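Just dropping this structure here.
Left out: one protein chain. Kept in place: all the others.
Take a look at chain A:
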Amino acid sequence: MTLLEEPDFGTPARPGQATVEVTVDGVALTVPPGTSVMRAAAQAGCAVPKLCATDSLEAFGSCRLCVVEIDGARGTPASCTTPVAPGMVVRTRSEKLEKLRRGVMELYISDHPLDCLTCSANGDCELQDMAAATGLREVRYGSGVDAGANHMDLPKDTSNPYFEFDPAKCILCSRCVRACDEVQGTLALTIEGRGFGSTVSPGGTDFLSSDCVSCGACVQACPTATLQERSVVELGLPTRSVVTTCAYCGVGCSFKAEVRGSGEATEVVRMVPLKDGGANQGHSCVKGRFAFGYASHPDRVLAPRIRESISDDWREVSWEEAIGFAARRLRAIQAAHGPGSIGAITSSRCTNEEVYVVQKMVRAAFGNNNVDTCARVCHSPTGYGLNQTFGTSAGTQDFASVDDADVIMVIGANPTDAHPVFASRMKRRLRRGAALIVADPRSIDLVRSPHIEAAYHLPLAPGTNVAIVNAMAHVVVTEGLVDREFVDARCEGFDEWAAFIAEPANSPEAVEEITGVPAADVRAAARLYAGARNAAIYYGLGVTEHSQGSTMVMGMANLAMATGNIGRRGVGVNPLRGQNNVQGSCDMGSFPHELPGYRHVGEESVRDIYNELWGVEVLDEPGLRIPNMFDAALDGSFRALFVHGEDIAQSDPNTAHVEAALSALDLVIVQDLFENETARFAHVLLPGTSFLEKDGTFTNAERRINRVRPVMPARTGKQEWQIVCELAQAMGYPMHYDDAAQIMDEIALTTPTFSGVSFAHLDAVGSVQWPCTTERPEGTPIMHVDGFVRGLGRFVPTRYVPTRERSTRRFPLILTTGRILSQYNVGAQTRRTANVAWHPEDLLEIHPHDAEVRGIADGDRVELSSRVGTTSLRASISARMPVGVCYTTFHHPVSGANVVTTENSDWATNCPEYKVTAVQVTPATTQAAVERGEAPVGAGRG
């Protein structure tokens, strides 16, 4: 395989029909109106030399290398800034043009260190390419250091762990500045100074101390070695690439993994986002682009281990021995305690194919439905709520849809941190004029950022989402803002719902005391949302991880249906999924009550499909959910658990309870990259593969199925799906596939919404959004266009019921949790990369007032306690917190935020109520607390 180079057409594509006829160097072609002459020329196969233009950015017209001649036009216009006109005749080559371009190049080269042969970008530098393309032979002003006053002594900025900035090589094309503005939307870079004194600057400081979020867009846009990945400096330029998908978040960015070497000697040099990527169109964040080093971290477990008891030391054994040991003990436990005494947890980090075989192992080899997934603790309410109202468990839109939204409502989500590449896209739309409503207790970055200001920030008290969404719907119903035409034609249950929602108890005035949000703001926000041509809702775990998570999902669906904001571009109800394959793991039948494709195990016709293919009788009753497994472990009816790529001991709430349950099990099998916290309770540790070694698919938050392709062979010698099959086999159930493609074929064969999916199809078209059927192989970007999946959209009355978790005199503050940009979930991967430069520890954000009354200063170590446990971490005083509310992340095991979270959960799905815990915060002054500083203490542990 070779290095994939995507063509650069110089300026962005324009939407619309190709209607404008032009001729470039004698080649006639038609392009959409607004297309630049440069792009038309490139499409005609006559690429014009360029330096300041690249097709991810709007044209800027500063280098003047791209001049052309146009019949009837005066002079030599820059082709990047000149749009085509009907009948235009363009010449890109002439003696005059070549002379002009050589002159431009001469000036650039005269202020450039000519150390090409030793430069890290040698062979990958547009300045070098353009010098060749323009036929530059000599530089009249002298070159390099001989050229008089120059910039060659400027110091390098090496503060960023992933890339360097060497201003001596800068040609001031400002592609970096524009990439940061237009692509990323952070606006961290400026050109400082004037004329000869101009330089690129990250706000007058170094990159690490600046607003830069290390997305790498500037590095990618830079035509020279000025902004360069360190890995390229250290390892040299890559020699081949493999197109694959990021394994971090639910955006699902496509990348070219650019590597050197082959086989086991493969070394990843850099990850370059794919311009053709359906979800990311050439952009990425710091995690996907740079934080892949964990895959080669020395902490990786590479050989299987077993032990009799969790107090024993691990013994490294062969695959055969480990699998045999696990299978024997699973069967022995079932013999002693019944078929329902064992189960498994699938992972949202793994591929669809891996998840599918795990749930198949449970249903066919274990002979029960005790399978659940880590989505239980994040988006299970999305599944329930959207299924009840729309008929399927998925977001309604593709990401591109946001480009057509006029009002964007973000509820309980922090996209700039958790879904950065989608956030960049959303911010672009907001800068171009869409209005923004943010409902979040915290003043998240989006509320006010460069060129963006929320029209309304509704800083609601944690746990009062349903009251707010009901109040908005109340305004819609009582002020006559309902889209009657849509409701009458497409929905059912409206009258009953409308009567409920119109009750005075749901008015913004009535709930003001509960939510803390001024009624006037709620009314205004509701009018803005309902009055928009297109209004879209985006939400995250701030919606789902509540005792009324499912109710809130239905509340948002009601609001969208009542205002007719479903079934076209620019609208919809969109969950921003946390992990890379949350959507896929749910799709693949990971829930104990559902077979793949969200079909209940009670449906006989569905079971029949599997009974026939698998040669077993699939159980018709739901199995245990994760929290039920823990409870059943403690009551003795559940004895063994296979945990696939998840760290439940760290990520699940109420650590003391989880640890007690895990300790009570007779057998815990963990499959993971690292010896994680859960492995402390394991008897079998099976090494996993990183995404760089996997072959399969991930499904992102917009239902897009992306290929994950192996960049290198599995470092453990086996694919994870193979291990699962071998375990099933060892238990006496025949399960075999030749490769991952065969697993997808079985998924397509048995799941109607996937019937058109195969690796071959994905390899041909890039990606598809399900439903992807044999009739609609191109997939479905927007759902519920002509009708809802369930037929009519169903209004469900959503009464607000306060959580039982309230602040008390003993625990007067409310703790809410979340994540930040540079780290990922339990941090097992990102903590093993240079991303720790941005987030070395979890901090407790607390309002200045709450800190002051407790005598807490910024940076102090504090004790955080709830009724279930106590932990210790450092305080960060922050005015973006409301009074009475504090906030932390859960990326580091030492701070153990889940030591304090409780067993409360969403009523319908048991998704934990991570977002509301009554706590007390005190300065960690006692000697004991200082000693405990690095170790969380769970109440009642031991």
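In this text, a residue touches a chain if its C-beta (ideal position, glycine included) is under 8 Å from a C-beta of that chain, and two chains touch if they have at least 3 such contacts; residues count from 1.
Rule of thumb we're sticking to: contacts and distances are computed from a predicted model.
A.B. asks: Choose one: "Phosphate-import permease protein PhnE", "NADH-quinone oxidoreductase subunit E", "Formate dehydrogenase subunit delta" or "FAD binding domain-containing protein". The correct choice is the protein name in UniProt for the chain not shown.
C.D. replies: "Formate dehydrogenase subunit delta"
A.B. asks: Of the residues listed, A:V553, A:V606, A:L624 or A:V836, which one is in contact with the missing chain?
C.D. replies: A:L624
A.B. asks: Among A:V268, A:V482 or A:A908, choose the residue that contacts the chain missing from this document, as touch is defined above.
C.D. replies: A:A908
A.B. asks: In the full complex, which of A:G602, A:G717, A:G791 or A:P840 touches the chain missing from this view?
C.D. replies: Reading the full complex, the residue touching the unseen chain is A:G602.
A.B. asks: For chain A, which residues reach the chain that was dropped from this view?
C.D. replies: Within chain A, the residues touching the omitted chain are 340, 369-370, 547-548, 551, 592-593, 600, 602, 621-625, 628, 630-632, 634-635, 637, 654, 656-657, 659-660, 663-664, 799, 801, 804, 867-868, 902-905, 907-910, 938-942.
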